[in-house]
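A single protein chain has been omitted; all remaining protein chains appear in their positions.
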Amino acid sequence: MEFLRNTWYCAGWGADLGQDDLIDRTILKESVLLYRKQNGLAVAIGNRCPHRFAPLSSGCKKGDNVACPYHGLTFGPSGECVLNPHGDGTTPKAARVTRYPLVERYDALWIWMGDPELADADEIPDFSESSLREGWGHIRGHLEVPVHYELLTDNLLDLSHVPYLHPFLSAQGPQPDGFREERELKQDGNTVWSMHRNLNTVTTPLFRLLWEDAPEVIEGYFDMRWTAPSNLLLRAGISAMDGRREDGARIPMAHLLTPATETHTHYFWCQARNRKGADRAIDQELKAGIDHVFRDEDEAMLIKCQALMGTTDLMSLRPVLLHGDAPAMRARRILAAQIDAEAKLGT
Amino acid sequence: MEFLRNTWYCAGWGADLGQDDLIDRTILKESVLLYRKQNGLAVAIGNRCPHRFAPLSSGCKKGDNVACPYHGLTFGPSGECVLNPHGDGTTPKAARVTRYPLVERYDALWIWMGDPELADADEIPDFSESSLREGWGHIRGHLEVPVHYELLTDNLLDLSHVPYLHPFLSAQGPQPDGFREERELKQDGNTVWSMHRNLNTVTTPLFRLLWEDAPEVIEGYFDMRWTAPSNLLLRAGISAMDGRREDGARIPMAHLLTPATETHTHYFWCQARNRKGADRAIDQELKAGIDHVFRDEDEAMLIKCQALMGTTDLMSLRPVLLHGDAPAMRARRILAAQIDAEAKLGT
Partner (left out) sequence: MEFLRNTWYCAGWGADLGQDDLIDRTILKESVLLYRKQNGLAVAIGNRCPHRFAPLSSGCKKGDNVACPYHGLTFGPSGECVLNPHGDGTTPKAARVTRYPLVERYDALWIWMGDPELADADEIPDFSESSLREGWGHIRGHLEVPVHYELLTDNLLDLSHVPYLHPFLSAQGPQPDGFREERELKQDGNTVWSMHRNLNTVTTPLFRLLWEDAPEVIEGYFDMRWTAPSNLLLRAGISAMDGRREDGARIPMAHLLTPATETHTHYFWCQARNRKGADRAIDQELKAGIDHVFRDEDEAMLIKCQALMGTTDLMSLRPVLLHGDAPAMRARRILAAQIDAEAKLGT
């Protein structure tokens, strides 16, 4: 199973890459070095020295360049060797590492693992909704999950698992009269929306925390947007049944999934909120809650599923399809077609 | 190397499966769920939900059925999906898991991993000798051993290793005049007996514990019965040279070996005894002794052998054959022929 290469993946949160850091991150099975130039601009180059394959991330920053820890070959942000301290100092032609286009946007570092000529920053999906903004709260995290990334996509696009796997995220007690669920699958080009709306439902403890005087009976919405290969935006919130969303409580989230390998995935998430943005105690509480739900419930379950699957290729097992699978199947088909098209392009 | 499928394996001790338990056990590389119906009857079905492959063992018992922990599909003792909580609630045809015939007998749960049509409980080998009975003592255990199951069969059918590997199980000091060993290999259909008799030998400390006033000079017998695929009964005890076995000390044992995978084996054992049956301190002492002998001596040695073999297929290494190997070789040949016959039946 190949990965889509001519696309943007999240390589990390910008705030996690300090001015003096050399961070190595495995993306699509390649070891990538992330660092910042002296002017603060983040760059990404191959982490594997072409001489004896030492990791540049264990070396030293020298201005805008990085010196290999083993014999000191020094590479610049373009991936070219800029210094050979040995012999007559000429740099062998082959002494270069890959340069990966990198763009910092919506708090994240977006990396392009394919042909650099094709990299177009305008194709980075819009995550302005979930990014840092004046007056809103914001928390974020990074997990390494030992499962195939599409199992995480499936999980996020089919929220029908919430009542089973996440009891505390669900409404406690019976639903009021007039309660109604609406589910909708929308496709807009290659963007898939998995929309969930609960009408005349009760406020859950999570939202009560943010909006203490929320009405008893409200509308809840959880609209998940998928774009290839595996970047998801969750538009989530509650509002008064006859109210506007912007007057309610809103917690837009980004779920950015980046394959490290076929069996390991970087999971970068962030969550903004329009209420109690300055409350650090709520930051803590929400972050602890999200870590619990991801780590102890979703990840724990997906690890078990992956183990029982015994393969990373879900479709080869001919899974039974349920009603809630439609959005994830749509996303899988779009991605498979794109990977297929890319493979043909390559030949 | 294939496993024999149309046969009975021990899936566990009945007493270890409580009324509220959901136990998953890997047998012949399949993940099996064991539980009891409301009427107490033990059943076995596939543990892997056909939707997204979550383990039903992490789910919830609902009466006679089990609900999947991930999205709530619910399966009955026949393996069929009895509830789909999503969409219009129809259950997809393919939504079923395997049903495995299961019979509780001789304290054990016997599972049939092959064609259910062929399952015949009369073929379960007779372990009444080693099972719980009025007035006798009884202890039992369950080990997971990281070696191929036939290495364990070999070990049990060739007790010539006892003086080398288990010094404390052997006679201490010199044998009395008239000491004589008798070894016999018997085959009765597909049943193999490996008989060991020591005549005019001394009572070992183990038997002295059970029979304090045993005569100094006795007959010891260790008759191991093998039936395919890997269920063994050890008829062991001592008696006065001119006495009857039922007047001596008897410790019949079952050794039930069930392959989890090619490299891991469930080892279920139990031991009855006709003397001091109500003595709980002796229960403890015997159990500790058996654990020591299995874990620290047999298992430790077999793990080293398996590592040096570098394969799970002993015969491909063309082992040197010694006198004591005859029963194990007989058993290996019978089992290989049965596996072979089954493979032909399948094609």
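In order of appearance the chains are A and B, and numbering begins at 1 in each one.
The rule is short, and it goes like this: contacts are C-beta pairs under 8 Å (C-beta built on N, C-alpha and C of every residue); 3 or more make two chains touch, one makes a residue touch a chain.
Everything numeric here is computed off the predicted structure, so don't read it as measured data.
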{"item": "Residue among A:R5, A:K37 or A:H51 that touches the chain left out of view", "value": "A:H51"}
{"item": "Touch with the omitted chain, as defined above, among B:K93, B:R244, B:R280 or B:R318", "value": "B:R318"}
{"item": "Option from B:D107, B:D154, B:D223 or B:E299 whose C-beta touches the chain left out", "value": "B:D154"}
{"item": "Chain not shown, touching residues in chain B", "value": "151, 154, 158, 160-161, 163-165, 301, 304-305, 308-309, 314, 317-324"}
{"item": "Chain A residues touching the omitted chain (full complex)", "value": "31, 47-48, 50-55, 58, 67-73, 84, 86-88, 92, 94-95"}
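Basically, only the chains that are shown with their structure count from here on.
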{"item": "Angular offset of chain A relative to chain B [C-alpha, multiple of 5 degrees]", "value": "120"}
{"item": "Interchain centroid distance [CA atoms averaged], chain A/chain B, Å", "value": "48"}
